[in-house]
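All protein chains but one are shown at their positions in the complex.
Now for chain A:
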Amino acid sequence: MLRHVAGKLGGAVAGVAAVVVLGFFLFRMIPGDPTVTMTRGRQVDEAQIAELRALHGYDRPIVEQFGKYVGGLLRGDMGTSLFYRRTVAELIGERVGPTLLLVGTSTLIAVTLGLWLGIRGAWRRDSLFDRTSTGVALLGWAMPAFWLGMLLSMVTGDLFPSGGMRFSSTPPGFWPQALDVAHHMVLPSLTLIAVVYAQYQLVMRSSLLEEMNADYLTTARAKGLRDDQVRRRHAVPNALLPTVTLVFLHIGLVVTGAITVETVYSWPGLGLLTYEALAGPDLPLLQGTFVVLAGSVIVMNVLADLLYQVLDPRVRAS
């Protein structure tokens, strides 16, 4: 067991290391160096390029640059944003909170909603409820998040604020501020939920359907348990296990949704920061958000893997 955990943690370290390496070489992939990307489509002369190169250390040997980049990351230094003229770490630090709030709330609601719909649908397979809810889920899944976001904000009009996280006119103090943020978060989180809940529902549904004809359910019924108890105590816990892994495996999709939803609603999180970094392009900033977003998704997945060990008695025993 301990060896298994150590193996998983080793895998996580290797995964994050791969993200770090990818983050470095990705932005140096094209012939020349990042200054080519940064100055694309602008009038610059040789001297300006040389200055830019020296400023960012691109004139140093690649090994030295890589060493400096990794050393910086270990100290929490991800360079300086070209556009904001502030350190990338500081900018990311400011934006993590809103993203965690938005993604966390939406995922929680989407998982609850998806699992509930999936269980109900599978238990009454091919009923009107099952067919309608599967259809609606597929429809939500087919929609680009940003499009749904724009539609929602057009349909609701002035009912909800269409951008940002709080009004500057809101009085200080915990409750007024919290209410203001919640008011701003309604549309972004609704959009995110609508786009991601389908996967949870469909996975839960098919994984419960797999269990439906299992012998232990017949036994449970033969014992005289009510239908509801058979479902809650026997079928659902078993079907939940594969679902849990998939929920975490799909966390990357939620991050993807967050990038466009934050862009549409100007929600001041990491997604909007990524979008802002595209405009320059602000390569140090983009590199920072890439490493942080990809790295945290990988860490989340390893955590899920470990959680799975705790949850599944079959794996725990072996």
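To be clear about the criterion, a residue touches a chain if its C-beta (ideal position, glycine included) is under 8 Å from a C-beta of that chain, and two chains touch if they have at least 3 such contacts; residues count from 1.
Criterion: contacts and distances are computed from a predicted model.
According to its UniProt record, the chain left out of view corresponds to "ABC transporter permease" among "ABC transporter permease", "Solute-binding protein", "Heme exporter protein C" or "Y-family DNA polymerase". The residue touching the chain not shown here, chosen from A:T37, A:Q177, A:N238 or A:Q309, is A:T37. Residue-wise, the contact with the chain that is not shown comes from A:I259, picked out of A:V20, A:M204 or A:I259.
By the touch criterion stated above, the residues of chain A touching the omitted chain are 14-15, 18-19, 22-23, 26-27, 29-30, 34, 37, 40, 126, 138-139, 141-144, 146-148, 150-151, 153-154, 162, 213, 249, 252-253, 255-256, 259-260, 263-264, 274-275, 278-279, 281, 283, 286-287, 289-290, 293-294, 297-298, 301.
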